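Here's a structure for you.
Left out: one protein chain. Kept in place: all the others.
Chains here go by letter, A and B, matching the order in which they are written, and residues are numbered from 1 within each.
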Amino acid sequence: MSEPAKITLEVQRYHPEQDSGPRWQRYTVPYTAEMSVLEGLQYIKDHLDGSLTFRWSCRMAICGSCGCMIDGEPELACHVFLRDYAPGPVRVAALDHFPIQRDLVIDHSDFLEKLETVHSYLIPAEERTPADGTHRQTPQAMADYYDYAQCINCLLCYAACPQYGWHPDFAGPAALALLQRYNLDDRDGGHRLRERVIDAEQGVWGCTLVGYCSEVCPKGVDPARAINQNKAGSAARYLLGWWRPGRRRGEDRE
Amino acid sequence: MSRPPVYRPSMRGWWQRHPAYRRYLLREGSSALLAAYALWLLAGLVSLAAGEAAYERWRELHGNPWVFGVHLAALLAALYHAVTWFRLLPLTLPALRWGGRRITDRTLVRGAWLTYVALSVGVWLYLLGGVR
Partner (left out) sequence: MKRSHEPPLWLLFGAGGLLAALLGPALILLTGVVVPVAAERGVEVLGYEATRELLARPLVGVLLALSLGVVLWHAAHRIYHTLRDLGMRAGQGVWWACYGSAAIGTLVAIGAVIALW
């Protein structure tokens, strides 16, 4: 039997008890053609260094847990293969723009708080009770928002957004894409609530259309489109609000 | 239990991290050359109002190699601006439909370029024809 091929991984380490900042550590890992970068990290944890900390769950690009920077690109570690980086060294770092808790684990509580502000759930346009049965949707109407509904909250888009890096108040790509997903749903009646988020300083106006968020999305969500589709409408509401001061629609509803 | 400290990454040198960021800064930076050209036209407009001598001096300056060079740079910047602007244009529009079918980004970008060609030809004909 011949020796298995090997690849060098340079992994960002940060243990707050002992490190003042991140440092790099090299590991050499045997790999096969079908091994993902996540499996490389798991090999390190199981065989080389049990102290390496990272998040993962599904291994199939649907849970959104294993996002990290791989050679400077935001990627899901389970979604890229070691063979494409061989023989390395390939750099694996924590997702950019987020506070690092430990090694590759970032603190994503800021995103979770934002997710709660965008009303990313169906607010039925008409009163309904469970007795009304399934709240049906036609395929044609669904096509309007289907892409935005694919978001898995993996936060790669935030790691690709310099505006979020500079201004952590900015609601950011995924939260605004999920907002748009429900705004485009023709069963939904919550757009006036969401307009307050859209029109706010933290809303779509924090975006300068760098566009990299849409390039890195592993699910084809296109958050740059979701955000910028809203600018013309938001500008129209601003001017109409000027026209009729104090009579902004929806201001009285909570 | 107190939480261990988190490490907050800095934004220093962020544009070095990815070519997409540098393309973005190049796109935004192209506006400086567009502004320079607009200011140059503004100077021409003011000299036109000031009289024939001032206007002819402004016109002669176009032969200066430096002025000519900046104009060439501005031309490249304007082309890059047009390419990026038209490419991003569909992102700023709501989903449009024509006879029940979604108008694709490709169609929108092509439409923008057709408009560009028509207006470019129109302005050339108008200015050269009207000025003869």
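As a working rule, contacts are C-beta pairs under 8 Å (C-beta built on N, C-alpha and C of every residue); 3 or more make two chains touch, one makes a residue touch a chain.
Every value quoted in this text rests on a predicted model; they were computed, and no experiment measured them.
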item: Touching residues (missing chain, whole complex) on subunit B; value: 11-12, 25, 28-29, 31-32, 34-35, 37-39, 41-42, 44-46, 48-49, 52, 55-56, 59-60, 62-63, 67-68, 71-72, 74-75, 78-79, 81-82, 85-86, 92, 112, 115-116, 119-121, 123-124, 127-128, 130-132
item: Touching residues on subunit A - with respect to the absent chain; value: 117, 162-163, 166, 196-197, 199-203, 205, 208, 231, 234-235, 238-239
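FYI, only the chains that are shown with their structure count from here on.
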item: Residue numbers on subunit B that touch subunit A, as the complex places them; value: 4-9, 11, 14-15, 17-18, 20-21, 24, 28, 88, 90-95, 102
item: Touch list for subunit A against partner subunit B, complex; value: 14, 16-17, 19, 21-22, 72-73, 96-102, 107, 143-144, 160, 162, 165-166, 208-212, 215, 222, 224-225, 228-229, 231-233
